[in-house]
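Showing subunit A:
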Amino acid sequence: MIPVRLDRVGKSYGSAAPVVQDIDVTISSGEFFTLLGPSGCGKSTTLRMIAGFVTPTSGRILFGDRDITATPPNKRGTGMVFQNYALFPHYDVAQNVAYGLVTRKVAKAERAERVAAALAAVGLDGYADRRIDQLSGGQQQRVALARALVISPSVLLLDEPLSNLDAKLREETRVEIRRAQREAGITSVYVTHDQAEAMAMSDRIAVLESGKLHQVGTPREVYHQPATAFVAKFIGGSNVLDAEVVEVSGDRAVVELAGSGAKLSTGGAEQARTGERVAVSVRPEHFELTEPGQGGFDAVVRAVEFTGATCQFELRAGDLELSVAVPDRPGLPQLGDDVGLRPDAEHAWLVRP
Partner candidate 1 sequence: MSAPVVQTRRRKLPSPDGDRFVYVLAVPVVLVLLFLVVIPMATTAVTSAGGNGFAANYGSLFGGSSGQALLLSLVSSLLSVFFCGLLGTLLAVLLHRFDFPGRRALSVFAVLPMALPPLIGAVSFVLLYSETGILPRTLSALLGIDAASTSVGGLAGVVLVHAFTMYPYFYLSVSAALAGMDGSLEEAATNLGAGRVRVWRTVLLPMLTPALVSGALLTFMMSMASFTAPQLYNVQTLTMEIVSARTSGNAALAAAQSTALSVVSIVFLLSMRWYQGRRVHRSLSKGTPSARRAPASAGAKFAAALGSLLLTVVLLAPVLVIVLVSFSVDGAWTTQVLPTEYTLDNYLEIFSEPQSLLPISVSVQTSLLATAFAIVVGAAAAWVVARWRKPGRGLLDVVIMLPWALPGTVIGVNLVTAFNEPGVGNLGLTLVGTLWILPVAYFVRFVPLVFRSTSASLDQLDPALEEAARNLGAGPLRVLRTVTLPLVMRGVLAGALLAFVDGVGEYVASVVIYPPGLPPMSVEIYNRIYSSEFGTAAAYGALQIVLILIVLAVSNRLGQGPRQKRSAAAPAVVPAA
Partner candidate 2 sequence: LNAAGGDDGLTIYTARDKALAESVVKDFEEANPEYKGKVRLLTLGAQEAAERISAERGRPQADIWWGGSSQQLDHAANDGVLAPVPDQVRDRIPERYRDAQGRWVGEMILAEVVFYNDQMLTPEQAPKDWDDLIKPEFKDKIVVRDVAASGTMRSIYSAMISRNSTPDDPEPGYEWLRKLDANTKVYAANPTDLYLRIQRQEAPISVWNLQDVMLQQKKSGAPFKPVATTSGVPQLVDGVAKVKDGPNGAAADQFLDFLLSVDEQKKLGEEYFQIPTVEGAGEPSWLAPLGLHEMPVDWELVGGKESEWIAHWSDRIKNQN
């Protein structure tokens, strides 16, 4: 139950470009906060700064009102799942999980109980006596997770804790993490590459790119009202289309798409001015596939991909590359077919290019 504040935090290695720049965000107590961003954008670095393994080159980190920038890691009370697990190879599974409890001087009986519960929570009952190098990758990851969860830290830092788990287990574990986190009111900072996961779990999401913060908001905000073209593209692979503002009314505007000339009404236009060159984000699932000529514009199918519940289409309309997702059903267009496309104006959103 402690808020975490990053006060204009930055980090650079040597003279190279900074890997984290001026991050300024406050994570409320008990919040489940997710860092999202492409590989190498500085997520782990940020997490490691909060944990105290990397000293920021600028800015401060505060837990509540306390500036902990110079506090040693063991005095911070964070629990962390390392991206590379960092399990103790000389201890067995149970000893690994118990480590944090021992340092906290938890009595032996209670310790055993909590270790067993934590292992059960990640589906590893029966593995207590295994040596770490006899576990599969996913099992190791779960030990790392159990080790961090079992201590109920006041701040939980999770660096892709589920990346090596299968969908089913991931979902179960996700629920487990959320439950533990809610019960103890743990402030959590989560790093994941799985956007569905981020959407499902997070109270708020911060989107990073090259060490810079692009947007902080609830999953719905980030998804439906991306602040920048990067966010729109990165989250859910939105189609970002160049356009010119034709007409503004309130927070909505009518824009003309570059290339196709099709007109579209969009949200997020509070600050738009007529004639301005902007970009409009339309999500793949916010297109309707029609017969050619019947939608806003026509396109040709360049690739089809079946992903389970939905089918992904890569389309080309003039110069535009578009991706479109529709529920899988028989009779969908095939590679090379011409189709019509109707963007869902309701969900279009104006973004800074």
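Keep in mind how these were chosen: all candidates are chains of the complex that A comes from, given by their letters.
Here is the rule we go by: a residue touches a chain if its C-beta (ideal position, glycine included) is under 8 Å from a C-beta of that chain, and two chains touch if they have at least 3 such contacts; residues count from 1.
If you're wondering where the values come from, they're calculated on a predicted model, not measured in any experiment.
J.: Which option touches subunit A in the complex, given 1 or 2? Just the number is fine.
T.: Here subunit A touches candidate 1.
J.: How about subunit A: which of its residues touch candidate 1 in the complex?
T.: 51-55, 57-58, 60, 67, 69-70, 72-74, 76-80, 82-92, 94-95, 98-105, 108, 111-112, 115-116, 128-129, 131-135, 137, 140-141, 147, 151
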